[in-house]
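Excluded from the complex is one protein chain; the other protein chains are retained at their positions.
A and B are the chain letters, set down in written order, and residue numbers restart from 1 in every chain.
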Amino acid sequence: MNVRHFAAAALVAALAVAAIGASGASGGSTANTLTVWLQVDAQSGWPEVVAAASAQFKSQNPGWDVDVQYQTWGTHLGKFDATLAGGNAPDVIEMGNTEMTKYMAAGAFQDLSGLSFPNQSTWLAGLAASGRYGGKLYGVPYYAGSRVVTYRTDLYRSAGVKIPTSLAEFTAAAKKLGARNTSKAFSPVYVAGTDWYIAMSFVYDYGGKIASTRKGKWVGQLDKPAALAGLAAYKRFFDAASRASKTTDEARPQPYDVYAQGNAASIVGPGWFSCCVGNYKAQTAQFVMPSRTKGQPLPGFLGGSDLAVPIGADRAAAAAWIGAFTDNASMTVLRAKGNIPNTTSLLGNSVNERAARRSWFVPTAKNWVNVENGNILRTMLSRILTNKMSIKDAAEVASDNIAFTLNQ
Amino acid sequence: MTVAAESSTIRSRRRPRTVRRALRGSVPYLLILPVIVVITAILGYPLYKLVTLSFQQYGLPELILRQGVWIGFDNYSSVLQDEVFWRTLLRTMIFTVANVGLTIVLGTSIAFLLVRVSTWVRVLLTAGLVLVWSMPAVVAVQVWYWMTNFQNGILNHVLTELGVGDYTQHDWYASTFSKLAMVTLLIVWGAIPFVTITVYAGLAQVPRELVQAAEIDGAGPLRVFRDVTFPILKPIFLILTSLSIIWDFGVFTQPYLLIGASHVDTTNYLMGVYVFIEGYAHSDFGRGAAISLLMLLMVAAMSVVYVRRMVKMGETR
Partner (left out) sequence: MSTASESAPRPPAPAPVARRAALVRRERRRRARRLAWNVVGLVVFATLVFPVFWMISTALKPDTEINSLAPTWLSTDTTFQHFRDAIARPYFWDTVKNSLIVVGAVVALSMVVAFLAAVALAKYRFTGNKLFVVLVIGILMLPQAGLVIPLYVVLARYGLTNELMGLVLTHMVILLPFAVWTLRGFILGIPRELEEAAMVDGSSRLGAFVRILLPLVAPGLVATSVFVFITSWNEYIFANVILTDQSNHTLTVWLSYFYGTSRNVDWGGLMAASTLTAIPVVIFFLLVQRKIAFGLTAGAVKA
């Protein structure tokens, strides 16, 4: 065969392969497939709830199939952006409650205002707020988690410490625990220096806040006296109770790892921390982190997820699936797995749920995610705890940065 | 057969000479056609989009509406007036020089080492290099962080045991320099195998007689390298240096994952991370496109010397 023919043949072959691949593509959804994006927590935590919801949806809507695609927290927004650009966004998507506002403001979701969902009238207020924008409903609350104190009952008992009912008592307890174990690595209450979820809880406990709107523009509030008092209280508590690194975050290392290594008498974090306490399972229990006011819980950050319907989806079908997934049966199972259900009607008396009675939430600004990505609060806390800047100065810088970012 | 008759027979059997010459002249174009087709089909639109987006206000709302707002050079001027951009650029350039330098020097040294050791050590070392090379970046980051974490990282343990100092609970991610040093170590470690194996193969091509002649003349190992080995290996070093500059300038995965998403900020941005956060994490795609094109210009400027030499090498043929 003439070599020129060979070159041409190779070229044709290569194009043919590409063409076959392209034309044979049938992996896209058919008209009657509902694509659902849930986070991988559902796959490992409560897959039976997902399966039940899909089965119920399919039986009520014959001719429909459900394709649940599990995503990871780090990358799902980037992928979502790509699908929005490409025109093949999922029909239902789970969003973190702090991620909602940006996408609601950009018009990424369909208006669900006219539809009805299970337990809509008793939705958890803190969670439901994250799904509303401009008076319309865009996100259905899915589940939430608050922060509790996981502690070593044996260490508390041997130090003669009772479960504290106020911050002052907690600080005193920490001092007693610290006296019994003076090693450099041991923390009576392990709190990572830049854990802004806990630091801001102190701010809100003292009546401060992160930011608020005035005449349509965001103004930072961290440099106001109430917030400054809260930050000072946080610094006092940290210095007394935690030997964690002042610059590291609450995932490096994981508090439960510190606890499992025997280097913490108590840790503050989500309720599921009790899963991974190593050899101390028998001596582990939880209590609600107290506020400065005796008998009250410290306002906790209500982390959670909402379910939204991106534009381009079949609204009725998507809403039907969401309804099946958030009904009483599903919520009961979720609650049993240690989550806070989306409705107060099912709220029980577990430590997790009691801690959720007082909660705070981040400013509902479309650019809030940029504040988190820019680590403005973490930088501020790092500076305060390492004494690189005074509390007032660090708070002023952070406040200005936050206002600037939110107003962009 | 007369020439006339012959040529007429030939003419009747084959195509006319002009057409044949045209066909032969078309061969190179046919050969590069598949590459052009694939790249144009897949990258053509993204490249076009990248350029046009850089002149538009294109955030999340615009993405959803599929319609951007034309703002001319505003993205560029906003980026070029941003102090963070210039500081990041400077930091990245220093970072690139350090990484490329270390990679080439260490990689070459290990290649020389490979020549001097016994066969079994060579096999072991080569196998080790392949194992290192085969680790995906995302995995290497996890392992690296695991080894250097201040809680129970093996690095602290080893340093303390060896008596280098008391490194218990030492936080290697406390200062910006320390963070970037860790990232550098990780990247250099991952880049060494490619450099070493390439240089080693090249070394095998250096004629022994030349080396021995130089040694007999009394040249030390460094002079042998400079006068005999390096000139022969020059093309390899050109390729390796230009590729390393390009890769290390725009590196993203290692710094972003190792420093941690919650710790990257304006004090430790590298260009790869900067463009990701300012452009894509903020969903400001117009700005991201502008920064990407500026990065292209920067890296082209940094590597132009090496690239030009490689391009020229083909012209002498």
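Going forward, a contact is a pair of C-beta atoms (placed from the backbone, for glycine too) under 8 Å apart; a residue touches a chain by one contact, two chains touch by 3 or more.
Note that the coordinates shown come from a computational prediction; the quantities given were computed from them, not determined experimentally.
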_Which candidate, B:Q57, B:S78 or B:N152, sits in contact with the chain we can't see?_
B:N152
*asked:* Please identify which residue in A:P62, A:G87, A:G114 or A:G295 touches the non-displayed chain.
replied: A:G87
*Based on the whole complex, identify which of B:V117, B:A181, B:A213 or B:V305 touches the chain you can't see.*
B:V117
*Touch residues of chain A, complete complex, unshown partner*: 2-4, 6-7, 10-11, 14, 17-18, 21-22, 24-25, 27-28, 39-41, 43-45, 67, 69-75, 78-79, 81-83, 85-88, 185, 254, 256-257, 260-263, 272, 275-276, 278-279
*Hidden partner interface residues of chain B, rising order*: 24-25, 27-29, 31-32, 34-35, 38-39, 41-43, 45-47, 49-50, 53, 110, 113-114, 116-118, 121-122, 124-126, 128-140, 142-144, 146-147, 151-154, 157, 189, 192, 194, 197-198, 200-202, 204-206, 232-233, 235-236, 239, 242-243, 246, 250, 252-253, 271-272, 275-276, 279-280, 285, 288-289, 291-293, 295-296, 299-300, 303, 307, 310-311, 313-315, 317
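Here is the rule we go by: only the chains that are shown with their structure count from here on.
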*At what distance in angstrom does the C-alpha mean of chain B lie from that of chain A?*
37
*Contact residues on chain B for chain A in the complex?*
23-24, 27, 30-31, 33-34, 37-38, 41, 59-61, 63-66, 145, 149-152, 168-169, 171, 173-174, 260-266, 277, 280-283
*Give every residue of chain A touching chain B within the complex, in rising order.*
4, 7-8, 10-11, 14-15, 18, 74, 78, 81, 84-85, 102-103, 105-108, 184-185, 194, 245, 247-249, 251-253, 257-258, 261, 311, 369-370, 373-375, 378-379
